[in-house]
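With one protein chain held back, the other chains of the complex are shown just where they sit.
Labels for the chains are A, B, C and D, by order of writing; each one numbers its residues from 1.
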Amino acid sequence: MRRKKQKHKSKLGFPPGSLVFTGEQKMEQVDISVFNYSETFIQEFRPKSIDEVIQLIKNSSGVIWVNIDGLHEEKSIESLCTFLDIHKLTMEDIVNVSQRPKLEEYPKYVHSVIKDITYNVDLAYFEYEQLSFLLKENILITFQERSGDVFDGLRKRIREGIGFVRKRGADYLMYALLDMVVDNYFVILENFGEKLEDLETELLENPDKNSLTKLHNIRRETLGLRRTVYPLREMVAAFEKLDEPLFSDSNKVFTRDLYDHTIKVIETVEIYRDMTSSLLDLYINSVSNKMNEVMKVLTIMTSIFIPLSFIAGVYGMNFKNMPELDHKYGYYIVLGVMAVVFVGIILYLKRRKWL
Amino acid sequence: MRRKKQKHKSKLGFPPGSLVFTGEQKMEQVDISVFNYSETFIQEFRPKSIDEVIQLIKNSSGVIWVNIDGLHEEKSIESLCTFLDIHKLTMEDIVNVSQRPKLEEYPKYVHSVIKDITYNVDLAYFEYEQLSFLLKENILITFQERSGDVFDGLRKRIREGIGFVRKRGADYLMYALLDMVVDNYFVILENFGEKLEDLETELLENPDKNSLTKLHNIRRETLGLRRTVYPLREMVAAFEKLDEPLFSDSNKVFTRDLYDHTIKVIETVEIYRDMTSSLLDLYINSVSNKMNEVMKVLTIMTSIFIPLSFIAGVYGMNFKNMPELDHKYGYYIVLGVMAVVFVGIILYLKRRKWL
Amino acid sequence: MRRKKQKHKSKLGFPPGSLVFTGEQKMEQVDISVFNYSETFIQEFRPKSIDEVIQLIKNSSGVIWVNIDGLHEEKSIESLCTFLDIHKLTMEDIVNVSQRPKLEEYPKYVHSVIKDITYNVDLAYFEYEQLSFLLKENILITFQERSGDVFDGLRKRIREGIGFVRKRGADYLMYALLDMVVDNYFVILENFGEKLEDLETELLENPDKNSLTKLHNIRRETLGLRRTVYPLREMVAAFEKLDEPLFSDSNKVFTRDLYDHTIKVIETVEIYRDMTSSLLDLYINSVSNKMNEVMKVLTIMTSIFIPLSFIAGVYGMNFKNMPELDHKYGYYIVLGVMAVVFVGIILYLKRRKWL
Amino acid sequence: MRRKKQKHKSKLGFPPGSLVFTGEQKMEQVDISVFNYSETFIQEFRPKSIDEVIQLIKNSSGVIWVNIDGLHEEKSIESLCTFLDIHKLTMEDIVNVSQRPKLEEYPKYVHSVIKDITYNVDLAYFEYEQLSFLLKENILITFQERSGDVFDGLRKRIREGIGFVRKRGADYLMYALLDMVVDNYFVILENFGEKLEDLETELLENPDKNSLTKLHNIRRETLGLRRTVYPLREMVAAFEKLDEPLFSDSNKVFTRDLYDHTIKVIETVEIYRDMTSSLLDLYINSVSNKMNEVMKVLTIMTSIFIPLSFIAGVYGMNFKNMPELDHKYGYYIVLGVMAVVFVGIILYLKRRKWL
Partner (left out) sequence: MRRKKQKHKSKLGFPPGSLVFTGEQKMEQVDISVFNYSETFIQEFRPKSIDEVIQLIKNSSGVIWVNIDGLHEEKSIESLCTFLDIHKLTMEDIVNVSQRPKLEEYPKYVHSVIKDITYNVDLAYFEYEQLSFLLKENILITFQERSGDVFDGLRKRIREGIGFVRKRGADYLMYALLDMVVDNYFVILENFGEKLEDLETELLENPDKNSLTKLHNIRRETLGLRRTVYPLREMVAAFEKLDEPLFSDSNKVFTRDLYDHTIKVIETVEIYRDMTSSLLDLYINSVSNKMNEVMKVLTIMTSIFIPLSFIAGVYGMNFKNMPELDHKYGYYIVLGVMAVVFVGIILYLKRRKWL
């Protein structure tokens, strides 16, 4: 939250279309990798600068995939985008990491934003990283906030020519990458779901004060998750509606599959939300039940001993003339009375099912 | 939950369209049965292998229904699907048992997924089994996770030529099967509804700690049920929109009936959801009422005996000069005062309707 | 609930389009009445069998209205429907009394289902009876589960030629009957509303344990009511969309009126639902307030007497050397101190507004 | 509520289109006023009977506005409507005062119903009066349940020719009247809003038992208000869609303004609803906080004096052999021990922040 504040404050004076990186710099140096491939060949590059990338794009045939990790060098990103004839607002969105997931079609290219989620299991905390896609004919540029992603499986498939990816264009590549991000959501959701289940067990068996804080954090994370996941439906729907020449019709069937997965992700988040609210009720009731137990013990102790103490009190009075006191068996009779009262109260409490 | 995790983890590296069975294997051997029939003839087969099935399809006239129980032999399923010219993504969906209910139209065939629900009455737990349908001209292939289904009635009708099924095509057969699955939902829902009613009675009459756990489980199961049942509306609506030649217009009137049933299932689930939330309120209030009872007893006991004990305490003091103590009837007067206080407090409590 | 179970279980094996009566038989013998009328004549019949009815239909001119009370003779209903060329699925729906309210247009006839509601005021319980309408040119067939309905006013109007009914066709007759059913809903809703108001008064003035059960039952009945009433909107909308020749345009203005009434019924049910939830909050708060009262009394009694008893306890100690005990006015001084403490506590409680 | 019951019961037997006044008669005699005006002239009449009105309409040029206060003379209303060629169902709606706000377009006229709201500030109670509008070419008839309305400002503007009203037709007049009704809603809503604010202050500062009843009443009134206000959106939208010749295009811009106001009214009601639910939470928590205070005092008193009393009790025992009792400073030592215990408990309570 505090971080975001600086973001927007620092942007407030700038005109629309200004490139200002709004995140915190997560890596020292921008890291670029390039894949150039077709069905028949595959080349990998590790260019040191954007100028090299531009050169590679100029000379490439087949599909070219440029992946850029690190968004803090606005200048380089601007020069690459200018070379590709990208709109100023798109450039702004690429470096402004507080975008909602979306897909925007421009006359000559497509720009899409999605969040990669990492789940910090120990702290029960989600981290979000913004991924941007620029798709233009045979060129796909991906922008990430930092290195490390879920695309290694795809890289292997490109290198080894497994599956459809080498046989199809940059549009299929973009689909495949989106699909991996969404597939990764399932893993994240399952880890989160386990956390939820652990909490459920804890609440059912032994709720304590920390349970409340845990539950609150889980609700909070679920809110953040919903915010990231809900716009996906719209985004993938826009993806489905892309037309030739940017997106070839033969790939349409895949976007439908992606849409299905997206719906499932959203449904799961919704289920988790319902479950947290169910867990909250469970917690409230557990606490209430424990309170009831405490009250019962208090009431039982009081109900038993207060009348007995009263009887003892009566015969502790110092009146001169108290015939019972002089009675030979007075003490034993009173003890007997006390026992009767005691048993009576116990029976009464038993009948009310408090014992 | 834990199971699902393995599913998706194991799929994460695979390219789209890979056949990976994601469920747990529920039977040792795949079990295949084939019906081939028209209005005039009926044949049943028990092929041992997919090759036999393919042979049967090639030689068949009339409608052919292939039912495959067990999804763990991905190779056979792949070879059957390849023979029928089914898209890779469809194959993937057939063996991936965490699909949402859906119906997808491909240029030459229809693929539909639905869940068969079993209700474990004792544990108040739903089990879900994925059913896939492939409809192509006169061929219907059904895939199930394990043997045992709700279709025996239909099989009998096919064998004996009862009803419309022998007179119509594979499209009607698919409708009839879907209809049986949805009809079975009603049975499931009624069993579940009875469980709900039992719980309601329990909550109204004698709520205890277990009631809360039961209620929580019922809410949880209702969430799972909704997730399975809600997509049906969309699925059956897609079914209604199918066109010639895959779905003959003369069968349209039946899909409308199916849609009606689906809506009723969804409404019932929604009612159950409202009822569980109503039951939760009932429980909370019962607990609160019991607490009130406990508190009342405590307050009554305390209110009666604390003042009396005080009086006794006063005359238990050891002052030399306490004239009351020497008074001949002091003791009896004090007992009298105590009686008056006692009656006064009782009357006060009666007026407040606590007694 | 238990009843429904048998219904569906008994139907599970039957093919679609089987006539199986699913209700409990509410009358011994089917009761049939026939009105045949036009602007100029009116005839009433009490046919003993369906064959007679078919004969009457064949010979009729003008509008013919056949009302059948009792659905358990599936054979007769089937033969009548076959004579009228009604689809098997419609026949099935007529005798299956767990239909949602709906209106279905078939090429040559219209089939509509609606529920007649009776309110058992004493038990605060709704009873639902299924009414089916078959409209075909000048023929209207109505099916009811048992005798007794809200149509007597209309019968009188037909006999005496009051209002539009004799001047218009079977379509207007169907509208008039639906209108009477919906009008009757208002009466039902008002009775129910009074029950709600009584409960409200009870909750505001003197809530007790039964209030909770009453409230729970009212919520439950409201759920059932919503389920019956919500589909009406769609049904009446479908009614509005009926075309010539089944429904003459000059009657359109009436269906709009019916739609208006339907919306009002639905809104009223919705209001009742909000009111029950408001009543629940009222109840919870009443209980909570009562608890507060109880606690206050407990605290007041304890706060006053516990310190006083302690003082008495101190001077009840048996130490040899306790100079106060020998003081001449010791007793009176201690009584004075007790009085001061008593007044102090009272003042403190007054300041906190607990007294 | 009880009133409504009679309404519908009394209507149940009547055919559609019967004129039955369903309200309670709020004035002894029907009161009619007529304005006849154009840009150049203005005439006012006070006709004694409907016949006079009909005569006035026949002879009028320019715009004629007939306002009828009192709906219990169904005959006169029927004869006026018959003269204007109004549909039976419209007549029925005019005298049936439980209509939802609506606007219905008939081939030759428009009929609209809206509620005028009066707020009884002392009882925090809304009263609703039904207004009907009949717009036909240059004729506007308004029906009210009783005299007294919010239209005096408009009457003055007509008389004195202020604003657009004299320059435009009966359609503009109808808009101006509707606008005044909706504008009056704002006044009503502000008064109600102040009541809400007062209650909020009360709940924050000094909630008592009456607060709950007040809050409940406010929720109830908000429910009634919503029911009256929500259909306005649809009604005004229908008003916007009216076409020439009934509604001249040059007045369209005004209906958009009216629509805006309507949305604002609905939003305000919605805000009030959210506020009442927020107030309920506030109340519940206030009560809960007070309870906590009470419990704390109880616990503090008990925790302090129960151990002290126990000590006193020990030395009140009458054993022969209790060396402490004979010790010279025994009493003072025990008093000292009591003081130490007292201070210890106080410190403990302070550390727990209960003191």
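Assume a residue touches a chain if its C-beta (ideal position, glycine included) is under 8 Å from a C-beta of that chain, and two chains touch if they have at least 3 such contacts.
No experiment lies behind these values; they were computed from the predicted model shown.
Visitor: Per the definition of touch given earlier, which of A:Q29, A:N120, A:T213 or A:S250 contacts the omitted chain?
Guide: Looking across A:Q29, A:N120, A:T213 or A:S250, the contact with the absent chain belongs to A:T213.
Visitor: Any idea which of A:I139, A:I266, A:L325 or A:L349 touches the chain not displayed?
Guide: From the options A:I139, A:I266, A:L325 or A:L349, the contact with the absent chain belongs to A:L325.
Visitor: Per the definition of touch given earlier, which of A:M27, A:L89 or A:L204 contacts the omitted chain?
Guide: With A:M27, A:L89 or A:L204 as choices, the missing chain is touched by A:L89.
Visitor: Touching the hidden chain in the full complex, which residues of chain D are there? Just list them.
Guide: Looking at chain D, the ones touching the missing chain are residues 150, 153-154, 156-157, 162-165, 175-176, 179-180, 183-184, 186-187, 190-191, 193-194, 197, 204, 253-254, 256-257, 260, 263-264, 267, 271, 274-275, 278, 281-282, 284-286, 288-289, 291-292, 295-296, 298-299, 302-303, 306-307, 309-310, 313-314, 316-322, 352, 354.
Visitor: State which residues belonging to chain A touch the missing partner chain.
Guide: Listed in rising order, the touching residues are 1-2, 4-5, 8-9, 11-18, 87, 89, 93, 98-100, 102, 104, 106, 209, 212-213, 216, 219-220, 223-224, 227, 280, 283-284, 287-288, 290-291, 293-295, 297-298, 301-302, 305-306, 308-309, 312-313, 315-318, 322, 324-331, 334-335, 338.
Note that only the chains that are shown with their structure count from here on.
Visitor: Could you check if the interface between copies chain B and chain C is built from the same residues on both sides, meaning over half shared, or from different ones?
Guide: Interface between chain B and chain C is built from largely different residues.
Visitor: From the C-alpha centre of chain A to that of chain C, how far is it in Å?
Guide: Between these chains, centre-to-centre, one finds 42 Å.
Visitor: Report, in whole Å, the distance between the mean C-alpha point of chain C and the mean C-alpha point of chain D.
Guide: Chain centroid spacing, chain C to chain D, equals 26 Å.
Visitor: Give the residues of chain B that touch two or more other chains, as numbers and ranges in rising order.
Guide: Answer for chain B, listing residues that touch two or more other chains: 284, 288, 291, 295, 298, 302, 306, 309, 313, 316-318, 322.
Visitor: Go through the chains and record each pair that touches.
Guide: Contacting pairs: A-B, B-C, C-D.
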